[in-house]
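So that we are looking at the same thing, I have put the structure below in C-alpha cells.
A protein chain is absent from this complex, but the other protein chains hold their places.
After this line comes chain A, so read on.
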C-alpha cells in the first residue's frame, strides 16, 4: 500500500521543509499510481510516517491526525502553532500554488461537474484538459533543482521526466469524482467526445517568468496583440535551455511561498465536430446552393444549404449530389439510425424544392474523400442552349465527334469576387445533343469536375476558350442547367 519507501525519506524531508503539499511530494518521489493522489488524508498519514522514524498508529487513518500534523509542522520549522484539519494545508504549496491542494477536493470536482451540466451537453465520455499558469513550470524547475541531488541518490536513472506532472496528478485526483458526477467515462485521449477544460491563473506570481526574457531572449517572440510573450511553450523552451547555475542565480531554489493560491477560471466544454453526409436533389431553378447575400442584403429567399442544415433531414430515391455538413460544438452528438432517418424525413417534408437521401454520420477523414471527388471525378450535365443564328439538326452532329476537348477557363466573372484570378485547364470529355428548334437544343456534356459549364457555353467575355460560341460560330447562351450525375460512389448508400 505504501508508495513511499525508505529511500524517499531525504526527498520527502527536503520538500516538506520547503512547504510542499502532499501531492507534490508524491510527484517528486515519482509515484505513478493514480489512486495515490485521490485521498489526501491517507497521504498525510503516509507522509507523516516517512518524515518521522516512529512506528505508525494502525488506527490512525480516519482520525483528524493531530500528532502527525504537529510532527509535520515541527519538521517544516513553521512558527504557526494552530493545527488545522488533516485534509487541508493552510500553507499554500509553493510549487503547485494550491492546484493540488484544495482544488483536488470533491467540492471543486462537483463545481466543475455542475458547470458542465449547466451547459447541457450530452455525452458518454469526456476528456479532461487542464491549463496551468506558465510560472508553474518555473517553480517546478526550481523545486527539481532543489531535490535533484537527493533524487539521483535514490536512483541514478531518474530524471526530470520521471517526476509526475502537476496536470497528471490533478487529473488523477479529480477524474473519478467528475466522471461519477457526470455519469461518463473519463478518457485519456480525444476520440468522439466532449472536452472539459479547467483552467487556473495566479496573477500574484506572473512576474516569476520575466527573468527568462533576459537570460533566453530568443525563446520569446513578440506578440501582435497585447498578449503576454510568456506563453507556456516559450517558458518551457527557455527552461530547457537555461543552465542550472544561471537559473539558481536568478530564481530561488526551492521556490518562495506565496500569499494566495491559484484562482480557477470558468469551466468550458467543447464537443468535437460531427459530420453528416448525404445526397440531395434540387428541384427548383430559383433556389441557390448557398445563401445569396450581397452587402448584407439578402437577394433570394432560402438556399439548399439552409434547407438541409437547418432541420437536417432525409429523403429517398435517385442519384443526387453528395454533400457534407460540419456541425460545430454540438451539445449532443449521438443519434441512432432511426433518429437520423427521422431527421431526413423532416428535411424532405419542410420543402418540396429539395430531397435528401443516405443521410449518415461520417468521420472528418471521409469528407476529404468527397473533396477529392471534386478534383478527380467527372460530372454529367444537361443544358438548354439558345443560339443566335438559326440552326438545323445537322448543324449539331459535329458535337458528338468531339472527344476530350481541352479548354482554358479564366476564373468566371460571376465568381471572381470570391475566387482567385487564375486560368484553369479543363476537359470536356464528350457531348451529345438533342435538336429542339431553330434556336434551341439540349446539350449533354460529360466534363472533368471543376468545369464551369455556363461559361463554356456563352464564353464569359471570351475568357473561356474555346467555348460553344466558337464551336458553333454563333452567339449562344445557356437557359437551363441540370446536373445529371456526379460520378463518385460516396457517401455509401443507406438501404431504406
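Here is the rule we use: a contact is a pair of C-beta atoms (placed from the backbone, for glycine too) under 8 Å apart; a residue touches a chain by one contact, two chains touch by 3 or more; residues count from 1.
As a convention for this text, contacts and distances are computed from a predicted model.
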{"item": "Protein name, per the UniProt record, of whichever chain is missing from view (\"Proteasome subunit beta\", \"Protein Abitram\", \"Translation initiation factor eIF2B subunit delta\" or \"Exosome complex component RRP4-like protein\")", "value": "\"Protein Abitram\""}
{"item": "Of A:400, A:413 or A:434, the residue in touch with the unshown chain", "value": "A:413"}
{"item": "Sole residue of A:223, A:260 or A:388 that reaches the chain not shown, by the stated touch rule", "value": "A:388"}
{"item": "Residue ranges of chain A at the interface with the undisplayed chain", "value": "294-295, 299, 386, 388, 390, 410, 413-421, 436-440, 458-459, 461-462, 477, 479"}
